[in-house]
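With one protein chain removed, the remaining protein chains of the complex are shown where they sit.
Labels run A and B following the written order; every chain starts at residue 1.
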Amino acid sequence: MSIATAAWLAYAAPLAGCVLIALLGLGGERVPRRAAAWIACLAMLVAFVFAVVVTVQLEGLEETSRSVRSVAWTWLAAGDFHVDNSILVDQLSAVMLLVVTGVGFLIHVYSVGYMQGDREERRYFAYLNLFVFSMLILVLAANFVVLLVGWGMVGLCSYLLIGFWHQRPSAVAAAKKAFVMNAVGDIGMAIGIFMIFRQLGTVDYIEVFAGRAELGADTSTINWICGLLLIGGLAKSAQLPLHTWLPDAMEGPTPVSALIHAATMVTAGVYLIARMNPLYSYAPDIQHLIVVLGVVGLLMAGLIALTQTDIKRIIAFSTMSQIAYMFVGVGLGAYWTGIYHLTTHAFFKALLFMGAGVVIHALADQQDIRQMGGLHRWLPKTSLAMWIGTLALAGIFPLSGGLSKDSILAAGLEIGNGWGDLAFFGGVAGAVLTGLYASRLMFTVFRGPPSDYAAAHAPHHTEHGEGPRTMLYPVFILAALAVVAGIVQFPGLSHVFSSWLEPVVYGAVPMLEPSASNDWIATGVATAAGGIGVIVAAIVWGHGRSAPVSFPRPLAVLSERRFFWDELYHYAFYVPAAWTAVALRRFVERPVFLVVPDAIGAFALLAGRTLAPLQTGLVRAYALAFALGVGGLVLYFMVQAA
Amino acid sequence: MLGDWASLLIYLLFAALVAGTLLFASVALGTRGRREGRQKAYSFESGVSVGSFAPSNFSINYYLTAMLFIVFDIEIVYLYPLAVILEPLGVFGFVELCVFVAVLGLGYVYIWRKGALEWK
Partner (left out) sequence: MTTPVVQWGALAPDLILLGGAAVLLLVAVLFRDRTARDIAMLVGVGCFVGSAVAVTVIWDHGDGVRAVLDGQFVVDRFANAVRVIVAGSGLLTLMGAYGWARLREHGPEFVAFLLVAAAGMDLMAASNSFVSLFVSLETFSIALYALCAFDTKSSASLESGLKYLILGSIGSVVLVYGAAFLYGATGSFRFDEIAVGVAAEPESLLALAGLALVLGGLGFKIAVVPFHMWTPDVYEGAPTPVTAFMSAATKAAAFAVLVRVLVTAVPAMGDTWKPALAVAAIVTMLFANVVALRQTNVKRMLAYSSVGHAGYLLMALVSGQAGAKALLFYLAVYAATSVGAFTVVAIAERETGRAATIDSLRGWGFSRPVLGGALAIFLLSLAGFPPTAGFLAKLYLFAAAIDAGYTYLALVGVAATVISLGYYLRVGLALYDRRHESGSMLPSAPGTAWAGTCAALAAIVVLWLGIYPPDVLDWAGQAAASLIAAP
C-alpha cells in the first residue's frame, strides 16, 4: 500500500463512520443504542492503524523524499489557477496524523462510557467523527483552500459539540461565543490567503513555499500575510487576545473538552505556524510578536487558573497557558519544540480532562472543586493517573511534559538576544505558576476531608468501581504515554523528534536545536521551578480544600475576573456596536428606511397604475407584454442593421 | 437602401391587404341587420349557442367526439402522400406505414377502452 493510499484511507475512515452513524437514524428504534458508539470507535481505530502505516512507510523512505503530495481531483480550474483536493503527507503531518487519530481513538473509547445513557448519543458520535475528519482535512491539506475548509469545519464541529446540550442556555451561549471568535480568525486567515494568491497566483503549499523569497522580498507584504494567518491561529488556539471563548467552551461534554479543546483543535494554530515556517522565517517582526503574546499569555492564564473554582475551567486555562508555551517555541523559530510540546501536551492534557471527567461522573455532574475534597479514598486509580498528568504538566523531569517544555526554554536560552531571554525567564516563571495551580487542583480535589457534597455522592457513585472500563483504560494508557513519551527527545541522549522534523523546516533561518548543555540547564531550572510550585502548593493546600488562602487583593481580583477580558470586549465591541445600532436606528433607519420605502412605495403605486394590470393573471396582458417585447426586439435588430 | 427593405415592405403590404380584405368583405357582404333576426348577429361557434350564460354547464361529449374525429382525420391524411410513393420506398415504406397505423390503432384502442366514444 502506498503512503498516499494509506493516508487517504486514514482520512476517509472517520467520514465513513460519520455517514454510517447518520444512516443508522433511518433504522429508528431497531438499531441498538450503542451501535453508534462502537462504529465511531472502529472508524477511529482504522484511521489510527492507517496513520501508523503512513508513518512507518514514511520512515522507510530517504530523509529528503519524505514528502508525498497526492491529488485526488481538481476541484476548480480556471486558466492557470487551480484548486485541487490534495493532501501533503510529510514528517509534520505524520506527527499530527498520529496525535489526532491516536488520542482521538482513546477519547472515542472513553466517550463510550462517558456518554452512556445520553438521549442523543448518536448525534454526539456523528459529530465527534465529523470533527476528526475535519481535523484531518486541516492537517493533511496541501493547499490553502483545503486548509481553510478544514479550519472552518473544525470550528463548526467545535460549535456543534460545545452546544451539544442545547437545552442549556449557557451551552448555547458558549457555542455562539466560540463561533464568533473563530469567525474573526477565519476572516483574518481568508484575507491572508487572498493576499498570498494575489502575490503569487497560487494557493498550493509547495508552490507558495517555493515563492517564499519573492514574498519575503517586501517586508510589509510578508508581515501582513503572516500577521493575518496568525489571527486565524490565535483565534483557533485561544491565545491572547482572542482567548475568551475557551473557558466557556467547557460547557461541552468532557471528552469533547479533552479532544477538541485540549489535544487537537486548539493546537491548530501551533501547527499552522510550524507548517508555514518558510513564510514566518521571513517575518521576524511577527515572530517576535508571537513570542511576546505567548509569554504574556502563559503568565496570565497561569495566574487566572490559580483562583478558578470550576475543575474544567482550571484545566482550560492551563491549556491556554501550555499552548502559549508552544507559541513561544514556534515564535522563536524552534518549530519542532512547539510540535513536540503539542504532542506530549495532547497526552497529559487529555489525561487530566478525562480524569476530571471521572471525578465529575463520580460526583453526579458536580464541577465546583469547593464541593470536592478527599476523593482519593474513592478514586485511588484516577488520583494516581491524574498526579502523573499533573507532574507532567508542571514540567517535572523526566516526565514527557517536562522534557518538551524544557526544549522550548532551552531554545530561548540558545537564542538569547532579549527575545530568547524573555522566553526563557517568562517560561520559568510560568513553570512556577503551573506547578502551583496544577497541584492546587489536585490537593483540593483529592486530599483533605471530603466536603458534605462529596461525602453524600461519591460513595454511592463509586460502589461499582471508579467507572466503566471504557473510561478507565484510556486514562491509564494516556498516563503511561505521559510518562514515557519524552524518551524520543532526551537532552544529550536522543534527538529523534527534532531530526525527524528537521527536513520540514526550510526558511530563511535553519532549524534551531539547542546545545546539550543549554538543554540540561533549562531542564534543571524548569524542573526546579515546577517543583517549587508543587511544594508551595503542598504547603498551602496540602490539607485539602479547607485551607484559606489570600492573595494580594488586586491580583486576586484580576485573576478571579480573568484580567477583565470579557468586560473589555463587552465595552470595546459590544457596547459601541449596540450604540451604533441604536444610533443607526434613530438617525438612519427611521429617517431613511422609513421614508425611502414610502417614496419607493409611492413610486411603485404610480408605476403600478400603469404596470399592475400586467401581472394580474390576465392572459391578454401577458400576450400584450410578449408582443411588445418581440416588437422591441425586432425594432432593435432593424436599427442595428440600418 | 430601398432594396434592403423592399422584400419586407412587400410582405407587410400583402399581410395588410389580406387582413383588410377579410375585414372589409365581412362588412360589405354580411347580411347583418335587424330584419334578418338576432341569431345571425352572433359569431359561428360550431353550432352551439353562444347566447346562453357562459359559466353554465354544458356537455363535453360533443367537443370530445369532434376533436377525436379531427385528430384521426388529419392523421389519416398523412397516408395519402405516403401512398403515392409507397412503391419506390419498398419494404421500408410499408413497415413505416404499418408502424404509423399501429400507433394510431393504439390510440384508438385507448380512447375506445377509456369510454371516450360513448355518448353519455
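We adopt the following convention: a residue touches a chain if its C-beta (ideal position, glycine included) is under 8 Å from a C-beta of that chain, and two chains touch if they have at least 3 such contacts.
Predicted model only: the values in this text are computed from it and were never measured.
Asker: In terms of residues, what is the contact footprint of the unshown chain on chain B?
Answerer: The missing chain touches chain B at positions 4-5, 7-8, 11, 85, 88-90, 92-93, 103, 106-107, 109-110, 113-114.
Asker: Contacts of chain A with the missing chain: which residues?
Answerer: Touching the chain left out of view, chain A contributes residues 73-76, 78-79, 85, 149, 614-615, 617, 619, 621-623, 625-630, 632-634, 636-638, 640-642.
In the analysis below, only the chains that are shown with their structure count from here on.
Asker: With chain centres taken as the means of their Cα atoms, state the distance from chain A to chain B in Å.
Answerer: 76
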